[in-house]
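Note that this complex is displayed minus one protein chain, with the remaining chains in position.
We call the chains A and B, going by the order they appear; numbering starts again at 1 in every chain.
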Amino acid sequence: METIEQRLDRLEREVALQRDEIQIRQLIASYSPKVDTSDRLERSRLLAELWTEDGVYDIGGIARVEGREAIAQVFVGMHFEQVREGVCHVMGLPFIRIDGDTALALNYSVVMRPDGAERFFPWRVSMNRWDLVRQGGKWLIRHRLNRLMTGEEETRAALRDIDAMAASADSFD
Amino acid sequence: METIEQRLDRLEREVALQRDEIQIRQLIASYSPKVDTSDRLERSRLLAELWTEDGVYDIGGIARVEGREAIAQVFVGMHFEQVREGVCHVMGLPFIRIDGDTALALNYSVVMRPDGAERFFPWRVSMNRWDLVRQGGKWLIRHRLNRLMTGEEETRAALRDIDAMAASADSFD
Partner (left out) sequence: METIEQRLDRLEREVALQRDEIQIRQLIASYSPKVDTSDRLERSRLLAELWTEDGVYDIGGIARVEGREAIAQVFVGMHFEQVREGVCHVMGLPFIRIDGDTALALNYSVVMRPDGAERFFPWRVSMNRWDLVRQGGKWLIRHRLNRLMTGEEETRAALRDIDAMAASADSFD
């Protein structure tokens, strides 16, 4: 028979874990409006603050950049122009695994762009593996792997991380 | 050292906030099947009940309507026909900020339509800013701003709300 103390302890741990899940989802959800308003360096620097100081953004077919300033700079040029034409980073449902102060999330992103007057087209459809860490009470991106879903074995290997993420003693099992 | 009373109070506030987050997500998620089955006024009136009595739906490039009956009427005609051809309002991950009995959410929506026999096409790709209020224990839409992602400065200005939503003492920070 559990004491009141033990029940409170268990509830507090569980509620904290569920709050982590919300915060991580919010982090991923916040990326979309932040990137789609990054039309100048001042704004891509704000976006880069979603990463840790020495965070990595490994963007399939584009670049692998390290550190906030390098991440901010990777948007200069092509991305800034796309923002002015309209570009929309739609985030799919993430699968999240939390281990204390670190977490992994897998999701897809679909970058939509306007195609003349009446339609849009899916430009980049990618998988993302978000390697996250809590620093100063805030979840940040330590490493984001982004790969186009064009059938490469390396990409499938990263997606197969779902097996370990879902099968082992899961944070929500 | 917190008393049992204080720990229970804190847990109850936190759990209520997390329940709000779920209810707001459910509200946004429920929009999709409700709109995509709105093939007659009886059904678009049900859909309009997601808004407050005097709620506003400001639909980019289409209309700005106010009040449940006007919202229900905006679907008459073109939308009813699209439902019979197949139309699919896919909702992206929302970013949600809750302040007591009001809340703001930002997300993208992608309206897919069948393109002949074998494919679909993204027709409208929009940002949505949902201004929500709790009335009688239920979250409702007070104002929904919807704008196509075609690069207008007004649209980016609305999306930049993410800065204040994410940066200030956040409901989940």
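Note that a contact is a pair of C-beta atoms (placed from the backbone, for glycine too) under 8 Å apart; a residue touches a chain by one contact, two chains touch by 3 or more.
Note that the structure is predicted; figures quoted are calculated from it, not measured.
Chemist: Which positions on chain B touch the chain that was left off?
Modeler: So the residues of chain B touching the unseen chain are 4-5, 8, 11-12, 15, 18-19, 22-23, 25-26, 28-30, 32-34, 36-37, 39, 46, 83-88, 90-94, 110, 112, 114, 118-122, 137-138.
Chemist: Given the full complex, what residues of chain A touch the hidden partner chain?
Modeler: That gives, for chain A, the contact residues 4, 7-8, 11, 14-15, 18, 21, 92-96, 106-108, 110, 121-125, 127, 148-152, 156, 159-163, 166, 170, 172-173.
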